[in-house]
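Only a single protein chain was left out; the remaining protein chains are all shown in position.
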Amino acid sequence: MSQVASTTEAIPQRSRRRDLHLADRIFYRVVKGTAWGMMVLLLSMIVVIMTMAWPALKEFGLRFFVTNDWDTLGDSFGALALIYGTVMSSIVALVISVPVSVGVALFLNELAPRWLSKPVGFLVEMLAAIPSIVYGLWGLYVLAPFLRSEVQPFLSEAFGFLPLFEGPPLGVGMLCAGVVLAIMITPTIASVCREVFAAIPVAVREAALGLGATRWEMLRISVLRTSVSGVVGAVILGLGRAFGETMAVTMVIGNIEQIKLSLYEPAQTMASILANQYAEADSDLHLSALTAIGFCLFVVSLVVNGSARFVVSKFEKRERGEV
Amino acid sequence: MSASNSILHVNQLDAWFGNFHALKNISVDVKDHDVMALIGPSGCGKSTFIRCLNRLHEEIEGAKVSGDVFLEGQNIYGPGKDPVVIRRRIGMVFQKPNPFPGLSIYDNVAIGLKLGGMRDRHQVEEHVHQALCGAALWDEVKDKLKRPGASLSGGQQQRLCIARALAVQPPVLLMDEPTSALDPISTGRIEELIQQLKATITVIIVTHNMQQAARIANRTAYFLLGEMVEVGQTQQIFEAPVDTRTRDYVTGQFG
Partner (left out) sequence: MDFAYRRRKFVNLVSLAGIFGLAVLAAVPFFVVSVFVLDKGLGAISWDFFTQLPKGPGEEGGGMANAIVGSAIMVGLAAVLSIPWGLAAGIFMSEYGDSRTARCLRFTTDLLASTPSIVVGIFVYGLIVVYTGFSAWAGAAALTVIMLPIVARTSEEMLKLVPDHVREAGLALGLPRWKVIVRLVLPAAKSGVITGLMLALARVAGETAPLLFTALGNNYHSESLNQPTASLPVQVYNYAMSPFEEMQQQAWAGALVLVLFVVVINLSTRLLLRSKQGWSS
């Protein structure tokens, strides 16, 4: 019977339905095409940058990543100091930012009443909206002098025996870059942490309270221990942001390609050398070497962000599906 | 009834969510080793009521309570009373199994003991063993105590949560529809368990299932729209209810 009904209905309407299908199909193809455009864009970025970087990668090979030699006149390039600068400044940023971000996320999600968490949350989110260049300007003219005259003398006195805090206070340098980066990645880490904490069911918190846990014990057992993998994902996302951050770092890190353990010393990162030298590259090989650094930065950002997103989404799925 | 064998005494309890008056003037006495079932339609305050008994209700933003609840003669809403201490004397099992996702089976049970300051490892092990036996779970998990609590089935998870609550040996156990998320077989095992528990502790259980109340409880209270309409021996509530509203409900003429 259903067969009869469907055939009698299908015949008179057939042509019109086809038209509808056609319009729908065209619309679908168009929007799908634009979405595929994203993939095309990403792939062409890889191809274009790879092509430009190839001469330098071919010339120096693996040596490019393990030697510290940036001689623009002698056309000899090794990026080790830049890699060190990027990694070290990011580590300093994480050391400062991770406790602050996790703390503010806990405070906003778990402790603060609504009337307080909304405006404070806004202040933290706004940190992400301020342009990098403004952080650079502030870092260079406000933070660096402050570090030089107030913070670094204090650190030298308290921890001067550590090689990290050795030498004369300069203000501008690795420490300054790390602090500015910490401010810039805090909203990223905090907001992902907040998402992660929010994915934990209320019942898990009540389980702890019902057992007679204090508020802190509840946070430790029900929130922090439950969300370790999600928080790791958040930190990796912040790390990805720190790796690629350019302008603010360029303005406060001192821009010298050197590997010094002291955080007071100037340094150079992969991103900052691009900002400094790309527009005025001395030779084709120099330009290619710079592009190779950009390529490296690109690949690292793809890997770091890809894995972090994977970890966070897996965590959220687990929380949604499980309890 | 004499006050001597009453473990929990509720006196003129009112509770609110914001402006919503969720519990209206509840007074009731629960005796030692009772199993008391709270029945009634959804949203009538049963869960709110037991959440007032361990001061969990006030954790919700905008929630308020007034009145007195005496646990073993002490007013838990009295001045200077710390909910943290009270909740150790009165365990709770929730509607959905909620083991701590970050902890192993063993740690899920041990956590309450550790919070209480029990340091001695053998002592903790002994209590965990007892609690898991008490929750009829020991035989099923004794070989995988280090695995995450979430790896168990739903019914096992719920018994794990019961073990977690029992481990600190509270005199009273609150259960908020503990079988509503479970299949009939798991439900049966938990009902059996409750029968065994009443030898040692007092159980107050919310249920939407009248047969369940009839099976396990010796006393039953009927809630409607935030009021405790009637409370009495289970048999009396089901066979000879005094209030017409109770009769309508237990004979299925409600709504």
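Note that the chains are named A and B in the order they appear, and that numbering of residues resets to 1 at the start of each chain.
Throughout what follows, a contact is a pair of C-beta atoms (placed from the backbone, for glycine too) under 8 Å apart; a residue touches a chain by one contact, two chains touch by 3 or more.
Not measured: the values here are computed from a predicted model.
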item	value
Displayed chains contacted by the hidden chain, counting the whole assembly	A, B
Of B:I7, B:L38, B:L115 or B:V141, the residue in touch with the unshown chain	B:L115
Residue touching the undisplayed chain, where the options are A:V66, A:V95 or A:L111	A:L111
Option touching the unshown chain, where A:V151, A:L164, A:V232 or A:M247 are the choices	A:M247
Residues of subunit B in contact with the chain not shown	82, 84-85, 115-117
Contact set of subunit A toward the excluded chain (per top definition)	20, 23-24, 26-28, 30-32, 34-39, 41-42, 44-45, 48-49, 51-52, 99-104, 106-108, 111-112, 120, 122-127, 129-138, 140-142, 183, 186, 190, 214-217, 219, 237, 240-241, 243-247, 251, 271, 274-275, 278-279, 291, 294, 297-298, 301-302, 305-306, 309
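Quick note on the criterion: only the chains that are shown with their structure count from here on.
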item	value
Centre-of-Cα separation between subunit B and subunit A, whole angstrom	46
Of subunit A, residues touching subunit B in the complex	113-114, 200-201, 203-204, 206-214, 217, 221-222, 225-228, 318-319, 322-323
Residues on subunit B engaged by subunit A in the complex (per definition of touch)	54, 56, 59, 61, 83-88, 91-92, 94-103, 111-112, 115-116, 150, 161, 164-165, 168
